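All remarks here apply to the structure that follows.
The complex is shown incomplete by one protein chain, all other protein chains being positioned as in the whole.
So that you can tell them apart, the chains are marked A and B in the order they are listed, and the count of residues begins at 1 in each.
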Amino acid sequence: MQPVTLTVNGWVRTVVVRGSETLLDVLREQMGLTGAKPGCENGDCGACTVLVDGVPQKACLLLAAMAADCRVTTVEGLPRTQLQAAFIRCNAFQCGYCTPGFLVNAHALLACVAHPSERQTQEWLESNICRCTSYEEICEAVRTAADARDNGVAGEDEMPG
Amino acid sequence: MIPFDFEYLPAHTTAEAVAYYVSRAKAGQSPLYCGGATEVVTLGRIGQLETGAVIDIRHIPSAQVLTQRHDQVVAGAGVTLTQIADSVLIAETFPLLAASAREIADRTARNQITLGGNICGQIFYREAVLPLLVCESAVRLAGPNGLRELPMDRVFDQTLRLQPGEFLVQTATDTVLAGAPWVYVKRRKMGSVGYPVVSAAAIRVDRDIRVAVSGVYPFPVRALDLEQALNRRELPLSRRIEAAVSTIRADLVLDDVEAARGYRLFVLRDVLREIVESLDA
Partner (left out) sequence: MAGEGRSRWPADGANGQVTQRRTGEDRDGFQVRSGRIGRSVMRKDAEEKVTGRAEYTADVSAWGMLHAALLASPYAHARIVSIDTQRAITMPGVRAVVTGADYPQRTGLPIADRPLLAVDVVRYAGEPVALVVADELYQAEAALRQLDVVYHPLPALTSPREAFAPEAVRLHPDLAAYDVQPGEEVWPVPGTNIATHVRIRKGQPESVWSTCDAVVTCDVSFPQAHHAPMETHCVIASVAPDGCVNLVTATQSPYSVPEAIARTFGFRPSDVRVRTPLVGGAFGGKSSVYLEPLAVAATLAVGGRPVKLRCTREQEMRSMPCHIGLEARIRLGARADGRFVAVEITDWFDGGGYSDRGVIVTRAAAQDCTGPYRIDHVHCDAYCMYTNHPPTTSYRGFGHPEQTLVMERAIDLLAEQLRMDPLELRRRNAVRPGDTTPTQARLMRSSVGDVEGCLTRLRSLLPWDGPPVEDRDGEVIAKGISCFWKTSSTPPDASSGALVYVNEDSTVTLLSGLVEIGQGTKTTLAQMVAEVLGLAVEQVRVVMEVDTAEQPEHWKTVASRGSLLAGNAAVRAARDARAQLAATAAVVFQCRPEDVCISNGYAGCPYTSRRIPIGQLSRGYTFPDGHTVGGFVVGRGSYTIERVTLLDPATGRGVPGPEWTVAAQGVVVAFRPRDYTYRVLRAVTVVDVGRVISPNLAEGQLKGGMSMGLSLGSREGYVYGATGSVDNNQLRVYPIHRYGDQPEYRVAFLETPNADAPWGLRGLGEHGVIGMPAALANALSNALGQPVNSMPMTPELLWRLHTGAEVNDR
């Protein structure tokens, strides 16, 4: 057991963790942030994706202790942008279990790449599995959100914290 | 959920890392070095790995470099595969390494998997090793007896043969070989994410093709006899490929949920053909 100070969604908090505990378990079990989901706990599905210093990471693969001194952003802490609206408008989710992971990843994509090409979008989003939709809807949502941003539709794109 | 506990020890210098190792080994904790720790986590949770201490080498400055220095492309063991795949320097100086890195796992996982972890891991494929094998890169190791630098062909035999307490700090690759004409092919069961049925890195040096493959054996390999057969330019292409494939030890070929042995060999043929077609100028 060791104390670790985490900055999650802009809030600084010290938690006592086992060295072998993953960030996913600490977020969900100790911090009450259940947005990141366990889907495989093996790095394969992306449902647990969070941002660590702005970079998408699978929280099930990351030791909580490794995230000390980093800025962690979960779906709960994502700024509200065109992206969420586009996910709703384009029917980019059904059961919603994969959605936090997709949103976090797509958010980072749009933050890092000004105009993601279809190839780039695939390179990023193939990290996540959605069993409900056909992916066409997610593709449409990400494109819609990127276009909306380019057209200056209101929506804040700053990373928090 | 990892059912056992371990100490997590971030090291900031090679000396600190080695010191952690020595003390934890003495305490009977069977310490492990780690990069992204993704394999420690995923094998730990299913009981295929156990340890009492994990020493994170990513914060060691020399493990973080990605640079060109003295006619060598140097990559730190703590660099992530995404950093390699996205690096402009690597794209220009060692595009084969970037290509192999880009095809491993998926991008989010690559944000965490390190070069050192991929090279030193237990998972059969370790595809980042392939470019290093064909380019005869050197590895720089640190351990209780200090630093050493060795060529891949001397330390890599199925796995990187590290001495107790030793870890990989950097790889160094001759600029000329790193920049040689290259091709990288990865064939999966299906789709664009997943382990290889066969993956191969190849370069052309003068007139000769060098190839290293993953997915054929339970380890990455550069086979000189295969290369020799493949380079018999006097033969028609199909004979060269048959000769190359006939050097494969069929009894060692992987035969598992991803692909049956016979199919792997079929894919290998096609991959070799593609390599020759694109490198045989």
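Descriptive notes on the structure:
The rule we apply is simple: contacts are C-beta pairs under 8 Å (C-beta built on N, C-alpha and C of every residue); 3 or more make two chains touch, one makes a residue touch a chain.
Treat the numbers as computed from the prediction; the structure is a model and nothing was measured.
Counting the whole complex, the residues of chain A in touch with the unshown chain are 18, 20, 28-29, 33-45, 47, 74-76, 84, 87-88, 91, 93-100, 103, 121-122, 125-126, 128-139. For chain B, the residues touching the chain absent from view are 1-5, 46-47, 187-195, 197, 255-263, 266-267, 270.
We adopt the following convention: only the chains that are shown with their structure count from here on.
Work out the mean CA point of chain A and of chain B, and you get 29 Å between them. Listing the residues of chain B that touch chain A in their complex gives 1-2, 4-8, 10, 36-38, 41-42, 44-45, 54, 56, 105-109, 111-112, 192-193.
Those residues of chain A whose C-beta lies close enough to touch chain B in the complex are 1-2, 18-22, 25, 41-43, 46, 49, 55-58, 60-63, 65-66, 105, 122-124, 126-128.
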